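Below you'll find the structure, written out as structure tokens, and then a few comments.
All protein chains of the complex are present and in place, except for one that has been dropped.
After this line comes chain A, so read on.
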Amino acid sequence: MSLLERESSGVVMTTDNIRSQKLHVGLNIGIAAAALVVGLALAYGFGIGNYVLGVVLGVVIYLIGLQIVAGRIEGRRAARDRMWKTLIYAACVLAILPLASVVWTLISKGAGRLDGNFFGSSMNNIGARDPEGGAYHAIIGTLEQVGIATLMAVPLGVLGAIYLVEYGRGKFATTVRFFVDVMTGIPSIVAGLFILSFWVLIVSPWFNNGTPRFSGFAASLALTVLMLPTIVRSTEEMLRLVPGPLREGAYALGVPQWKTILKVVVPTALPGIVTGIMLAVARAAGETAPVLLVAGGAAAINFDPFAGGQQSLSLFVYQQAGDASRYAPARAWTAALTLVAIVLVLTVAAKLLARRNSLSK
């Protein structure tokens, strides 16, 4: 007992170190207020910074003061507990600040051009001095590219997941699963470069008299590469949640395996699969880098995804951000607001659907 006491005196309770007193909330607030005042006084008194530095100094002084006061009243361990709790809460506040700033800027700057002209016209014949110009062509491009990409990625992704869950055994399945995970981390710009070197520079000249052709379809291919692993992963997780007895019941009734999968397993997991697909679509709609490399971008409306350059909403934001016209930033922010609105509507809808899904927890 004495050895234990010597080794860790704070842990073993003796009459000396049992403390039942709690730090009073009022005292806590008092320390915080005093620390803030001292911090601001230091910052302004020495003229070394503005209110931001004052608040930061205040937080540091508060942590030290809390440590000392709470250490006196509650003991060293409780004081440390308080310090970490404060730090964890502070981390949360710190992360909310930029998010709030992004949302506020999006709304305040994006509302400027939120008019019919923006959604009804393209950038065709819009010079640097024209305040008009819109993103109609970009919205068309985004919808077509993401739509085609979804048409290609969904069957491939769902079938791939079916393979992993229902058929996949042994080394090959493990390899596929591993590389699906690895593929999730491929940078979008690399997917763009892949389609650039594969489709735009090598395959598309076959159809275009030997000259490379940038097109919306190439962007769809790049987005497919990015969506595929996400869809496989989310579908795989959902299929795994389908209870085994459901399959066994179908087999026992003589239903062949492919029919069991198509008519029992997939319908049961369908809400979850749709959720995963919607999240993948939302992510693809926001991708800029691959579209920048292979779609070419265009100022005019182009409904044909297979011929000629096509714009996309995210690429439109990027191009307007780099444009020297004084009207370009307003267009960029409104397009960004539109893009975020599309992505968030998809994401929120997907999450709400997931919440109604009885398979997942």
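Convention: a contact is a pair of C-beta atoms (placed from the backbone, for glycine too) under 8 Å apart; a residue touches a chain by one contact, two chains touch by 3 or more; residues count from 1.
Rule of thumb we're sticking to: contacts and distances are computed from a predicted model.
Remark: of the listed names "Carbohydrate ABC transporter membrane protein 1, CUT1 family", "Phosphate transport system permease protein", "Curamycin polyketide synthase" or "PadR family transcriptional regulator", the one matching the undisplayed chain in UniProt is "Phosphate transport system permease protein". Only one of A:Gly71, A:Gly168 or A:Gly309 touches the absent chain when the whole complex is considered: A:Gly168. The chain that is not drawn here is touched, among residues A:Gly39, A:Gly216, A:Gly286 or A:Pro305, by A:Gly286.
Across A:Ile148, A:Ala219 or A:Val232, the residue that sits in touch with the chain not pictured is A:Val232. Remark: the residues of chain A touching the chain excluded from display are 11, 13, 48-49, 53, 77-78, 80-81, 84-85, 87-92, 94-95, 98-99, 101-102, 105-106, 109, 155-157, 159-160, 162-164, 166-168, 173, 175-176, 178-191, 193-194, 196-198, 201-202, 225, 228-229, 232-233, 237, 240, 242-243, 245-246, 249-250, 253-259, 261-264, 267-268, 279, 282-283, 285-289, 292-293, 314, 317-318, 321-322, 329, 332-333, 336, 339-340, 343-344, 347-348, 351, 358-359, 361.
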